[in-house]
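All protein chains of the complex are present and in place, except for one that has been dropped.
What follows is chain A.
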Amino acid sequence: MNLNMNSVESLVAQIQGLSSNASDVTQLHNFLKQSEELLHSDFARLLSSLAELDPNTHSLGFLYILEACMSFPAAKEQVNELLVSVVRFINSCAAEQIRLAPDKFISVCKRFKDQVILLEAPIRGVASMLTAVRKLQSSSEQLTTLHPDFLLLCVLAKCYKTGITVLEDDIYEIDQPRDFFLYCYYGGMVCIGQKQFRKALELLHNVVTAPMSTLNAIAVEAYKKYILVSLIHLGQFSTSFPKYTSSVAQRNLKTYAQPYLELASSYGSGKIAELETFVQTNKEKFETDNNLGLVMQVVSSMYKRNIQRLTQTYLTLSLQDIANTVQLRGPKEAEMHVLQMIEDGEIYATINQKDGMVRFLEDPEQYKTCGMIEHIDSSIKRIMVLSKKLTSMDELMSCDPMYLAKVGREKQRFDFDDFDSVPQKFTV
């Protein structure tokens, strides 16, 4: 066979010829796997051949050639050209074809992400990566390896809103624990950027409590952020872990987050001045962790929390008194804080500027509006879906031979009665 210069042409011809229906594509896939060596021999030729292919109809072939191209070290102009074709490819490729070679596709996307970051233009990759994630996913519950990369780009490009769209899907199917850890960690950062602290807390919580046999750096960093977000969102932090947390995390996480735990205990005392001096003295530590911004948010959340506490105890209070109790510099600053909080819907109050009094009101929500009822209804529906999922998962689990084998092995050690939870028909 003449597998030489013109064989790239023959390859292209094959691709063009075998992209019409499913069986052809499978045949092409086998052929492409065999031509791996050829693909990695001639960069310039390959790059030019891309122009002859249509990314939509010839997705699989295009993918193989693109992957080969990207494995070569390229000059700057070529990189640019290459990135453009990657973007074009991701946008128009056919999902069913690329799913035949997911590792190739992932490798292309990962290289693409690295290049974009190298060029210091992460925003160029955000949209394409989102498309890539969607095309690779077989269902919205699946976590792909591209998820963390996409979220990383979002964080770097500060495109938090785009990131949130992916985070709104509930993820259940996970291939790689590492992907999951990173997904939750970056996801948490995206949510923090968007000030959706509840969601952020949930994601970071997942990292901290995830089952693990050895401690990893992602969990440590997540734990630090978890402490801070918990302070901002809940105003408190409980140092005890939920009992399902892995023992490794329970034993070791605290030693790595000492300044953060001290921050939390200082926050608990409720004294602004104390907190601020603590932050000042430990500024460097927070800065090296890149958490200083969040720490500052923790400090300012304390003002808010103290003002909120006042609404629980007072009906009216002068701005001067607010300034005194919350330790603000004066009534002017107190007014700014109160105003901001009213605007954000965090408190309900009216300010009387004439005599400098603030009148705190009760929450006007009466739970009588249609909107509220719809909201409750949708919550109920969501939870019903969730509990169905739980039941089906439980059933699946109790039919899983591997699980039963494990339980059966343990059962010999116990009394027969201890294992009522195992369905009777499966008693081994």
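Simple rule for what comes next: contacts are C-beta pairs under 8 Å (C-beta built on N, C-alpha and C of every residue); 3 or more make two chains touch, one makes a residue touch a chain; residues count from 1.
Keep this in mind: contacts and distances are computed from a predicted model.
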Complex member absent from the view - protein name from UniProt, among "Bardet-Biedl syndrome 4 protein", "Cop9 signalosome complex subunit 1", "N-alpha-acetyltransferase 15, NatA auxiliary subunit" or "RING finger protein nhl-1": "Cop9 signalosome complex subunit 1"
Hidden partner chain, touching residue among A:Ala22, A:Ala121 or A:Leu315: A:Leu315
Selected from A:Phe89, A:Tyr160 or A:Phe180 as touching the chain missing from the view: A:Phe180
Per the touch definition above, residue among A:Asp170, A:Glu274, A:Asp344 or A:Glu374 touching the missing chain: A:Asp170
Interface with the unshown chain - residue positions in chain A: 170-175, 177, 180, 202, 205-206, 209-211, 213, 244, 309, 312-318, 321, 355, 357, 360, 363, 365-367, 372, 376, 379-380, 382-383, 386-387, 389-390, 393, 397, 400, 402-403, 406
